[in-house]
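Note that this complex is displayed minus one protein chain, with the remaining chains in position.
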Amino acid sequence: MTTAQVQVPEPRIPEWTGFDGLVQLISVDGQRTVGCPYWELVADVDAEGLRGLYRDMAIVRRLDAEAMALQRQGELALWAPLLGQEAAQVGSARALRPDDFVFPSYREHGVAYCRGVDPVAMLRLWRGAGLSGWDPAVHGIATPAIVVGSQALHATGYALGVVADGADSAVLTYFGDGATSEGDIAEAFGFAASYVVPVVFFCQNNQWAISEPVRVQSHASIAQRGQGYGIPGIQVDGNDVLAVLAATRLALARASAGQGPTLIEAVTYRMGPHTTSDDPTRYRSPAEDEEWRVKDPLARLSSLLHAEGLADDGFNEEVGVAADEAAAALRQGVLAMPDPEPARLFENVYAEPHSLLQDERDAYAAYLAEFDEEA
Amino acid sequence: MTTAQVQVPEPRIPEWTGFDGLVQLISVDGQRTVGCPYWELVADVDAEGLRGLYRDMAIVRRLDAEAMALQRQGELALWAPLLGQEAAQVGSARALRPDDFVFPSYREHGVAYCRGVDPVAMLRLWRGAGLSGWDPAVHGIATPAIVVGSQALHATGYALGVVADGADSAVLTYFGDGATSEGDIAEAFGFAASYVVPVVFFCQNNQWAISEPVRVQSHASIAQRGQGYGIPGIQVDGNDVLAVLAATRLALARASAGQGPTLIEAVTYRMGPHTTSDDPTRYRSPAEDEEWRVKDPLARLSSLLHAEGLADDGFNEEVGVAADEAAAALRQGVLAMPDPEPARLFENVYAEPHSLLQDERDAYAAYLAEFDEEA
Amino acid sequence: MPTMSLGKALNNGLRRAMEDDAKVVLMGEDIGKLGGVFRVTEGLQRDFGDRRVIDTPLAESGVIGTAVGLAMRGYRPVCEIQFDGFVYPAFDQIVSQVAKMRYRNEGRVAMPLTIRIPFGGGVGAVEHHSESPEAYFAHTAGLRVVTPSNAADGFHMIQQAITSDDPVVFFEPKRRYWEKGEVDEEAPCTDDPLRRAAVLTEGNDVTIAAYGPMVATALDAARIGAAEGTSIEVIDLRSLSPIDFETMEASVRKTGRLVVAHEASVFCGLGAEIAARISERCFFHLEAPVRRVGGFATPYPASRAERHFLPDADRILHEVDRCLRP
Partner (left out) sequence: MPTMSLGKALNNGLRRAMEDDAKVVLMGEDIGKLGGVFRVTEGLQRDFGDRRVIDTPLAESGVIGTAVGLAMRGYRPVCEIQFDGFVYPAFDQIVSQVAKMRYRNEGRVAMPLTIRIPFGGGVGAVEHHSESPEAYFAHTAGLRVVTPSNAADGFHMIQQAITSDDPVVFFEPKRRYWEKGEVDEEAPCTDDPLRRAAVLTEGNDVTIAAYGPMVATALDAARIGAAEGTSIEVIDLRSLSPIDFETMEASVRKTGRLVVAHEASVFCGLGAEIAARISERCFFHLEAPVRRVGGFATPYPASRAERHFLPDADRILHEVDRCLRP
């Protein structure tokens, strides 16, 4: 017999059965969806709450645009824009409690903003004036992880520490669709599930890993990536700030209730280039950009606010002013940022004295001195 | 509100829905199970076929016992026994076509046997007389991979080459339950699913990774590990040689038919120590050993053969003789195996001349010569 | 003779290698439509198809591990690691599999892999994009490690690396990608750049050994030195493992002085091996201790401070002076 001819049931790939597919609370045209139980999770979000979410997104978008401009003007070495991902970042970050902890990748400027990090401090890394810009302990958010996937393991270990401390805080870690292919992400899933730790894996599926569409990473939905590890997944409309808030609240609640890890896939779109060094025209079509432009997370919430009379032109005016002020402050702070002193190079490599490093530091100082004399 | 109180549906972990749970064709007490469609896949296995499978398992077990003895007698540096996993290995290996290719871990002596590898050659590695013992191209099976998980990526790449060649052969790779935690296994799942290559991931879940029970690696079934990648899984009774044969045939057929990867979890038990260096009494109970002893893969097939009158004492006699002969040949070959010559150390590091290595080789040869003179 | 950038020369070399051997396949992140973040594979997927120029999932161990399997199936994979700092996830597959596969199988299995890695600093990048990890691979038996410093060598060496039956870790000095040089694509490659060092300037006072991105810096130092009356011989190692010590020894026997320059941290860097071996081989010819100039025992700093970390012509000449006046 040739086994290929045999008619037996194929081993079935189970359909994704998280909460009936995509969690969406606000439709693309700004209407509230009905009947979704996730509404209960954001029942407390009143008019002011909605306006606050919009304000956050508008300011974050404006800061992102200013950073882009600063890079184009040569004030930053590089910038990884979040344009289009404001709802995914603000919605998830606003679900956090102060004592929760965040492990971001390199694109979560909106999350850092919600954690109270000074935007000027964020740009220190991108200007090349330092390797990071803030104190993780103060803001409850680690500094950016550039090695794709590495931070998910740090989050899992940190969450293990939370359990050991007997605390009930949760840990939220961000990564992209491309990152899901890295072994470190899989190992983080494995450790988190094995130890049942309070970590939420938040994947912003912005459809692209630089030039590679998400199907290069996976033919299955990313929300389903955790299933084999026993990690439930939620697929949420990443451009719907309310849905993201609800889903993240649910996942964080499960975490701090001791129910273990959850994977959230926020379906969104990277409206800009991967970074300022990238040229998306080489690999994706204007049609695709257009298709997503109509799903813009800010426009969506704005139309809801206006349709329901929760915001007027005065509000837009006020938000615009706040955003411009934030942008101006960012520009001012960046331009005033000093370059690192040579001596700084040798600091904070080690906590304790290090003979070799001390010799090198002294030799280089002597060299610079000698050099100045000559000049 | 505190989200922890909210009553909304938990994101559900879907139940495993491969072929109704465990695939089993021969019950623990040696009865044929009824109604399982996998029977069709082994419809060609007649009495002689069943006796052949038993013969293979008996000889493989005997060779394994001889290797254990050789190690205890100091003739081998180490041995990783397969005792208890004969059905998983023989059943899967006998599903292979000559032009298929295998990437084993370090415990698949039974698979190598079925691929026609001389047992003496297998023991070269374990005696420390060489780092491997056979030509992968000749037998269609790579030499053992000791770095846990590494071989799954090699199998995936090889399968990518099979597709590029337009061939219809399939690739079968083996690893253990512990290996499923390694990033390389997850990356292999990702690449195999992304490229839809003809590879079968065969996990022998023998319940233990040295001293760690499988629950340390996963709380979910291992057969389900591939789901998140879109890889269907089959959970098969790994001590039922017929069921393993059927499941592997199905997976290989899917592979060569261009339907992509399948994950097979063969539920079995490592009846012996991890290796001859291990002491299982430190971490597992006699009760557990006993529980699995009654599921012995050879006893099971033997009782079926005898109950159905397909084998008599003569057959057992004949198999015993064949096994003893094989064991004697193994012992003889191992004892006759020479130690590697010093000069061999410097061979096959590089394919092309290497100045440094040549200098070192010459210097060491001169040193040995000098030394002999002195002595 | 046409003039082209190092990046373009590598691109042409890859194209030539793919034309010459249908078993050559390229793998890596963003090497297809994008042509790689440095455009070294530009146009190759368009011309050879996505079966031979493969965009891989984002996983470096996966890239190298699958390439190992492809090699076992008879292919010649050329893997691109996007940046130096991202080769580490593949370290296990490179060190335990790529480097040891032939030895493990006593010559029955070949590993004709080429691993391309843009390396080094000076491009104002963020963390992990300016590393010089060559010593890790040079210390790993079973691998060959090379780096071209100019367009002509790049064009020839990438083809030699691909046709070699040994695994080659091919470091590309990223800050020199845009530097132009003459490349004769038709003339056969006479000297043996994959294996032999090149004496780029003859000199009598001091020898400077450099490779990859530091070669241009060493040549600057030689020019300034010449103006100041110091005759400097600059050697481009090209092969980092093995190292062509014959060429270096001959030079140092003449000059009696050696300065080794690289971007990597000095401690346990390649300069250590060179200094150790030349100190031994030229023990009675050295007028002064071998001097090493390179990165500090710190991680690579923020880009606005990298000029302090990276050796420049002045720092090299400072060591040259110390050799001349010990």
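Of note:
A, B and C label the chains in the order they appear, each numbered from 1.
The working rule: a contact is a pair of C-beta atoms (placed from the backbone, for glycine too) under 8 Å apart; a residue touches a chain by one contact, two chains touch by 3 or more.
No experiment lies behind these values; they were computed from the predicted model shown.
Within the entire complex, contacts from the absent chain reach the displayed chains A, B, C.
For the chain left out of this panel, the touching residue among B:G30, B:G49 or B:P340 is B:P340.
Of the listed positions B:L22, B:C36, B:L83 or B:V147, the one in contact with the omitted chain in the full complex is B:V147. From the options A:A155, A:L250, A:L263 or A:L301, the residue with contact to the chain not on display is A:A155. Checked against the full complex, the one of B:G128, B:P286 or B:G320 touching the unshown chain is B:G128. The chain not shown here touches subunit C at positions 61, 85, 88-89, 91-92, 95-96, 99-100, 103-104, 127-128, 135-136, 138-139, 141-142, 241-242, 264-265, 267-273, 275-277, 279-280, 283, 286, 288-292, 296-299, 326. In the full complex, the hidden chain is touched by subunit B at residues 77-78, 106, 125-131, 146-148, 178-179, 181-184, 209-212, 216-217, 277, 279, 282-283, 339-340, 342, 344-346, 349, 354, 356-357, 360-361, 364, 367, 370-371. Remark: the residues of subunit A touching the chain excluded from display are 103, 130-132, 135-137, 142-143, 147, 150, 152-162, 164-165, 183-184, 187-188, 190-191, 194, 347-352, 354-357.
We take it that only the chains that are shown with their structure count from here on.
Distance from the centre of subunit C peaks at B, each centre being the average of the chain's Cα atoms. Centre to centre, using the average C-alpha position, subunit A and subunit C are separated by 36 Å. Put simply, the C-alpha centre of subunit A and that of subunit B have 42 angstrom between them. Among all residues of subunit B, those that touch two or more other chains are 183-184, 187, 190, 194. The multi-chain contact residues of subunit C, meaning those touching 2 or more other chains, are 56-57, 59, 61-62, 89.
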